[in-house]
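Okay, structure first, notes after.
A protein chain is absent from this complex, but the other protein chains hold their places.
Chain nomenclature is as follows: A, B and C, assigned in order of appearance, with residue numbering initiated at 1 for each chain independently.
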Amino acid sequence: MKVGILGATGYTGQELLRLLNNHPEAEIVYLGSSSSAGKDIAAVYPHLSGCGYVLEDECIPDLDVLFVALPHGIAAARVEPLLKRGIKVIDLGADFRLRDSLEYEKWYKVKHANPGIISEAVYGLPELYRDQIYGKSLVANPGCYPTASLLALVPLLEEGLLQKQTIVIDAKSGVSGAGRGVNQALHFSEVNENFKAYGVAEHRHTPEIEQQLTFAAKNKVHVSFVPHLVPMTRGILATIYAQVAEGLGTEGQKEKILRECLKEAYQQEQFVHLLPEGVWPQTKYCYGSNHAFLQLKYDERTGRVIIVSAIDNLVKGASGQAVQNMNIIMGLPEGMGLAARGMWP
Amino acid sequence: MKVGILGATGYTGQELLRLLNNHPEAEIVYLGSSSSAGKDIAAVYPHLSGCGYVLEDECIPDLDVLFVALPHGIAAARVEPLLKRGIKVIDLGADFRLRDSLEYEKWYKVKHANPGIISEAVYGLPELYRDQIYGKSLVANPGCYPTASLLALVPLLEEGLLQKQTIVIDAKSGVSGAGRGVNQALHFSEVNENFKAYGVAEHRHTPEIEQQLTFAAKNKVHVSFVPHLVPMTRGILATIYAQVAEGLGTEGQKEKILRECLKEAYQQEQFVHLLPEGVWPQTKYCYGSNHAFLQLKYDERTGRVIIVSAIDNLVKGASGQAVQNMNIIMGLPEGMGLAARGMWP
Amino acid sequence: MKVGILGATGYTGQELLRLLNNHPEAEIVYLGSSSSAGKDIAAVYPHLSGCGYVLEDECIPDLDVLFVALPHGIAAARVEPLLKRGIKVIDLGADFRLRDSLEYEKWYKVKHANPGIISEAVYGLPELYRDQIYGKSLVANPGCYPTASLLALVPLLEEGLLQKQTIVIDAKSGVSGAGRGVNQALHFSEVNENFKAYGVAEHRHTPEIEQQLTFAAKNKVHVSFVPHLVPMTRGILATIYAQVAEGLGTEGQKEKILRECLKEAYQQEQFVHLLPEGVWPQTKYCYGSNHAFLQLKYDERTGRVIIVSAIDNLVKGASGQAVQNMNIIMGLPEGMGLAARGMWP
Partner (left out) sequence: MKVGILGATGYTGQELLRLLNNHPEAEIVYLGSSSSAGKDIAAVYPHLSGCGYVLEDECIPDLDVLFVALPHGIAAARVEPLLKRGIKVIDLGADFRLRDSLEYEKWYKVKHANPGIISEAVYGLPELYRDQIYGKSLVANPGCYPTASLLALVPLLEEGLLQKQTIVIDAKSGVSGAGRGVNQALHFSEVNENFKAYGVAEHRHTPEIEQQLTFAAKNKVHVSFVPHLVPMTRGILATIYAQVAEGLGTEGQKEKILRECLKEAYQQEQFVHLLPEGVWPQTKYCYGSNHAFLQLKYDERTGRVIIVSAIDNLVKGASGQAVQNMNIIMGLPEGMGLAARGMWP
């Protein structure tokens, strides 16, 4: 199986390289990057000597699967001829995540280059939409915050266990989520030993989360979503609050009902784990791995359920999930090449 | 003015020492600690050579003010004879924060040693309760999370601008808030490059926050409060969500009304700052200083206001506020010895 | 191939578990630990659910290979009956590293439980002593600092390119090297945003380094060795200084001669890399991987060569090298299960 990576030198691109190097069926035959074309990948990442040369991003050879790890706006413009050549495309950017191109244009402040193609894409969060992914040629790989949020919320909303307009998602991310581009706000001395919120109530992952929650609830859902920057490199933890639905069993049954719902949703899953009662997720449980961890608690005092969800933003939140999607669309075992547990400590 | 510190070698105790060393009117004449009695303070903190000797915690000399920086449960048992000797006491622990000793016993799981004395104490958050603090002999210095939370919420609740049962406080703290005691969960390799929630919906600062919000709202308030551990040493950031009150002006006026409320509450304050619109607090703005920073945004899409509040947990959240309280009860300028701005970077 | 881990819940033990889980030939049939016997490994490390149960450390079943990841002193007492049962033992502790039990007793301050068995052990640093390792049943897995130091120095000393009494090794380690045991000096708030030296000129890895350098130089070598604690979790970087041998080519040739020596030593190696000129090792190049990186520079102004060596202390400096040794003594391809490059960022 011949695979290529467009945008191979960004953080998600090189993470794909790391994961695909350990994949028994994938042969990486193309690394593309406009900024590093013509260089050994080791000129950018010295520890990757022998892992390949970077080519122009225009010279895409025949491939089975191409991963596009580029800023939003580019994939939309380039994907159609690739699909026509029979190359399956997994896009790690935002261009095909929102069904509604106007919504995309509103939040991303750019014109969508090819709105007509959006309907060919599938939203690639396998644990929730596996059946829709099989056989597709264009996968919109979910954003990191949406992955953490949706795993926690979709099953509960589908079962009607939450009051859908009471959802607050307070999310915290390591700095690698912001990519490799330099920027005063990501300068080590400004981030280290510091903590802040950003994009308060206006982060671009908001419409993506709301779109999928709306599908689940079968009713328009609005959420409060606030991301924060943690002085660490990898990991996302989302703390989610919602009023439970009225009439959800007796007071003593509510937590059990909520727990059972998530348990059922994920008990057959190899990558998503509801932890034993009282054990709360830590981002390090996921470090470098495709695994996600969940926990919840019903708080009688307020009538709210609190759900915590943790992933590695670069793996389950990006490149690992992309490989998982590749496995699905190529008919391989879904976990192939993704067995690693989180690295500790 | 003669002052002493009981519990001088814990993090809040030695932070008091740092601050009082720069205070023009305070002379530190007593450092007490059961664990380090008989030692030069430099035997515990080598950089504090010449800063004093540690004595038994039982040998308290005549003082104007004693700061008690000990685990909860001890101050309650010891404070009465001190007050009788004419020593004013500022307790950095929890023993006098909750008006209701049964509430204390429920959350702290210990019997209160002297419930009768609670009514003599004042809750020492000067920007909110300054008038009640003047002339008091026993100050309950607020907890770190409550300080960050109440500064954001009390003025808004007093003015009836929020739906009081919709409050969610998602708080994040540096590790120094957990004190100096060793513990597997605070081992460097387990905390670094890691992020987690803890004490989910059962942290002991919950009743303290609710008590003061209830006073403000003149109605019982329950909140969802979830603290998190950030891989950094100092700083607390609280992200607070609440539905705004119904009928709060037109859609376009709501944010302005909320903003004006906080602006008025703090415009005369030297330590609490509502930042300019669009500038969000960062914990490092407060590093080592007694200053607090606030920002808010009304989100039309959800009808919620999001308020962010940042302090240094060891200063405004503990020792700095204690010095501020000392200044008030001793009739000194409130900011004496506390002028420092946050250290950057 | 049946393998077991004694001391499975310490940092090197669980790292062995991580690596062996990805090893195609190793089946982990025994996890032993006195502190966690009877528990699911997930009770200690929640992210390792399904990875096995921990048994008493006395109940060792029949195995092909046993890894001993216990504090020094224990392996010496227990290894003989294991060897007699035909179990090959790879000890990650210090008991078999020093040829001279008196030297061991002097530096480790304990009596060696079985000095007679030391001669059966081989010092397991494959790139330097591969031929001696084949076919052995008892491997003394090198210490982390010695691994980083010896890879840099042994080839140069064997060729006589350095003045052997001028060697200074200034080493820096992440905190995981100190293990999982709690301790005031490893409390997050005391280590974070802090840097210090420790064990100055008296660290126990000193005699291990000197023993192997003495073999290489065929003359007693003494070094100055000072380790430091870096506020990070993983990684060792050693900066090494030595006067080059007198008469080592012309001034312009010296660096080339030194470089050629390391190049030749490692050009066939899959795990040890001399970086291109001007590219200096970073510990993160090795993160989670068994790879080591080297660079050197000859400084005409002082006549010294400066060599920098980087490894992951838990992988090439411990568990990864142990797996590499297992592969060698079991006749497997040496790199089996160890292909991963460093994780970035």
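Going forward, contacts are C-beta pairs under 8 Å (C-beta built on N, C-alpha and C of every residue); 3 or more make two chains touch, one makes a residue touch a chain.
Here the structure is a predicted model, which means the values were calculated and not measured.
The residue from C:223, C:244 or C:326 that touches the chain not shown here is C:223.
One chain is missing from the display, and on chain C it is touched by residues 165-166, 168, 170, 172, 174, 189-190, 192-198, 200-201, 222-224, 226, 228, 230-235, 237, 239, 241, 280-284, 287, 297, 299, 301-302, 304, 306, 308, 310, 345. If you put the missing chain back, the residues of chain A touching it would be 11, 174-176, 178, 180, 182-184, 186-193, 231-233.
Although one chain is not drawn, its touching partners on chain B can still be listed: residues 11, 14-15, 18, 21-22, 42, 45-49, 51, 176, 180, 192-193, 233-234, 273, 275-276, 279, 284-286, 288-289, 291, 293, 339-345.
Just so it is clear, only the chains that are shown with their structure count from here on.
Nearest to the common centre of all protein CA atoms is the CA centroid of chain A. At the interface between chain A and chain C, two copies of one sequence, more than half of the residue numbers in use are shared by both copies. The centroid of the Cα atoms in chain A and the matching centroid in chain C are 37 Å apart. Touching two or more other chains at once are residues 11, 176, 180, 192-193, 233 of chain C.
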